[in-house]
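Removed: one protein chain of the complex. Kept in place: all other protein chains.
Chain IDs A and B follow the sequence of writing; residue 1 opens each chain.
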Amino acid sequence: MTSILFYMFASLLIGSSLFVVLNRNPIYSVVMLVFAFANLAALYFLLEAYFIGILQILVYAGAIMVLFLFVVMLLNVGPDRARPQWAAMDRWWFGGMVGVVGLTLLALVTRGMGPLRSSAADIDDGFGEIAPLATDLFSRYLLPFETAALLLTVALIGTVFLAKRRI
Amino acid sequence: MSELLYLIVLFPLIGFLVNGLLGRWLTERQSGLVASLTVAGSFLISAWLLLGLLTLPEQTRRLTQTLFTWIPVGELQVHVTYVLDPLSAVMVLVITGVGLLIHIYSIGYMRGDPGVRRYFAYLNLFMFMMLNLVLSDNLVVLFLGWEGVGLCSYLLIGFWFSDESKARAGMKAFIVNRIGDAAFIIAMIMLFDRFGTLSMGDIAWLAPGVSGDTQLLTTITMLLFIGAVGKSAQVPLYVWLPDAMAGPTPVSALIHAATMVTAGVYLIARNAALFSLAPVTMATIAIVGVITALFAATIAVTQNDIKKVLAYSTISQLGYMFMALGTGAFGAAVFHLMTHAFFKALLFLGAGSVIHGMGDEQDMRKMGNLRHSMPITFGVMLVGVLAISGIPGLSGFFSKDEILWAAFEHGGGVNLIYLAGLLTAGLTAFYMSRMLFLTFFGQSRWADGKQPHEAPSVMTVPLIILAFLAIAGGYLGVPEALGGHNLLHHFLSPVLSATAAGGHMANEAVEMLLMLISVGVAGSGIYLAFRIYIDKPETAVTLQEKFPLLHRLSANKFYVDELYRAIIIRPFEMVSELFWKGLDVKIIDAAVNGAGRALSNIGGAVRMIQTGRLQHYASMLLLGVAFILIMIMAS
Partner (left out) sequence: MVVPIHHVIAIAAILFTIGVMGVLFRRNAIIVFMSVEIMLNAVNLAFVGFSRFHGNIDGQIFVFFIMTLAAAEVAVGLAIIISLFRNLSTTDISEINRLKY
């Protein structure tokens, strides 16, 4: 049952991601990306990463994608103009790149996984819930955590500065 | 005493450096003074050394000083060694003496010229090079001087280089001289190959050892002679000298009459030991000399430019010297060289004075009757003309007769060389008198408003001194036949081998007769000129009309320049053009440009990768990452 759900969500994730990349209209792309991230969150749940799944919906599907949508609408970006000519060279290039990157990654997956144990490790109850994550974050990873906070602050200031003034 | 030798050469060099480097801070007067004083220093030291030389016994009269080794390459050791022996002493005294007078004269002649410092710098450089030429024992150092005087000649002919014809004249001189210089270099290489040294003293000493190898000696001496032909303006390489008159007149006097052009004569006299062993070369020298003497004299007869007359006269007199060399009379040649230096420098400077006084007019047809306006110039020119014509009592008479006597004796009686020499003597007397008459006698033909005037004393004093020398110079070589002692001959004899001094044991009565004949010929030449140009001025025109072909040939210098243009310069230009348009443009340039274009095209093709689009770069980056990953996995 869960594996069926997993493959279903995975298929929807890949399909909607393809739509994002292949569609010409940015508005559709943004909406489909939200959908893709929701599917990804579902995969996280199935992999027993509950807190990360929630975060995925909150931060990505909620905050980040709203920002995207907002910018797309603000700039009123229409569909891409068609390329003057989808030249033969570009097509070869596209195919070549897909092949190279895909094959490399595929090789990584198939070859690199070989020595792995076939079955997953046993896990405690509450793995992937907020408590163990929080314990680690505020103990072992306290300094990175605070640094991340600083990063967000800097990003905030930078964003305001960039967006406000005419540069 | 010999350690003072280097000073002779050093002084003009200092003058050159001072005038050349510091000239801009010198006034015109200071510049001339520096140049003249340095030459005067050289002259005084030469005179002092000559006196010292005379106190030595006859066979050991040779002062040497080795300064340093210039080129030490394996077996080739070129030492800068200066030698003062009787021959170089005569040369040095003539060069510094006449040179000094001309330097002083130049102060007046060049007054007001904006390039006067440059002029004196060149003149001093010339003196330095010329003294190197005559004092050096080594052929390479001699060649340095040989080329150096050529350079100065070029610089001074083209002194007023803004006039293109003058600049071209300088180039012509330089290029024609190259022909001779090439032969000279080959001769040096052959000499070094055979003797292992380029010291002329050593070569003279070693030469008898190879006297059997006639072919080698003939080749070497012929090549040296070709070098001399170029430098001393003999047929067929004489064409540069008339054009060289484009330079300032004192330069013509110093370089193109008295000193540089006699370098060829000096070269052969210096290597007398070598040349004496090559009879074929000697005969060639004599023939070339005679042809040159006669040929140039016939051209001089119809020239209207006062300097051109003197230029052809110089060529003719140089031919005389070569004639003497060819007949083995080296002493006579050097004697004539000396007297010629005196009277020809005098004539040139006198002509310069005339040109100066006439406001830069050189055409004799626009002169006439100048003897009242320029009495001093007229007086000294008269002396010069009489001297060159061979009137008894003046220097030219003694030296010329010695040459004619040598030719007569060499041929064992009346022969072609002697007759041609005699004819040349008559022609010389004729055209020099013609020049004198056209310039100083007859009707004044100059344009209205011209005020011919006598030159300032800074110019006339050297003229008077030269006139004195033109008279007195001959008494150094009064032949025994006239009861003299032929001092110069005895002085030179240790250097110039036996042939030079030996001649005058023959019949004194015959010699006297020959002298009378040549005086008669000279006298008739002068008389003829008097008849044509003073007595009946219209006869000149009548003669022209009677012999139009002869006149045209002579006036146009037998079309030799045109001939050279047609048979050498034109084909050369055509071949050059062929190489230029065919080989250079179509093949070499095409190859070079093609290489460039090919690279540019390859670059254009490769540039496609550099689109400037970030995504292309990113994909390359990705390919690289993929490549590295695959490599890691493969290992």
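As a convention for this text, contacts are C-beta pairs under 8 Å (C-beta built on N, C-alpha and C of every residue); 3 or more make two chains touch, one makes a residue touch a chain.
Bear in mind the structure is a predicted one, so any value in this text is a computation, not a measurement.
A.B. asks: Could you tell which one of B:Val73, B:Ala447, B:Leu614 or B:Met631 touches the chain left off the display?
C.D. replies: With B:Val73, B:Ala447, B:Leu614 or B:Met631 as choices, the missing chain is touched by B:Leu614.
A.B. asks: Going by the touch rule given at the top, which residues of chain B touch the chain that is not shown?
C.D. replies: Those residues of chain B that touch the unshown chain are 612-615, 618-619, 622.
A.B. asks: Touching residues of chain A against the unshown chain: what are they?
C.D. replies: Interface residues of chain A facing the absent chain: 2-3, 6-7, 10, 13-14, 17-18, 20-21, 26, 29-30, 33, 36-37, 40, 43-44, 46-49, 51-52, 55-56, 59-60, 63-64, 67-68, 71-72, 74-75, 77, 80, 83, 94, 97-98, 101-102, 105-106, 108-110, 113, 116, 118-124, 127-128, 132-133, 136-137, 141, 144, 148, 151-152, 154-156, 158-160, 162-163, 166-167.
In this section, only the chains that are shown with their structure count from here on.
A.B. asks: As a quick test, compute the distance in whole Å between the mean CA positions of chain A and chain B.
C.D. replies: Between these chains, centre-to-centre, one finds 98 Å.
A.B. asks: Can you check the complex and tell me which residues of chain A touch chain B?
C.D. replies: These residues of chain A touch chain B: 93, 97, 100-101, 104, 107-108, 111-112.
A.B. asks: Name, in rising order, each residue of chain B that touches chain A in their complex.
C.D. replies: Those residues of chain B that touch chain A are 619, 622-623, 626, 629-630, 633.
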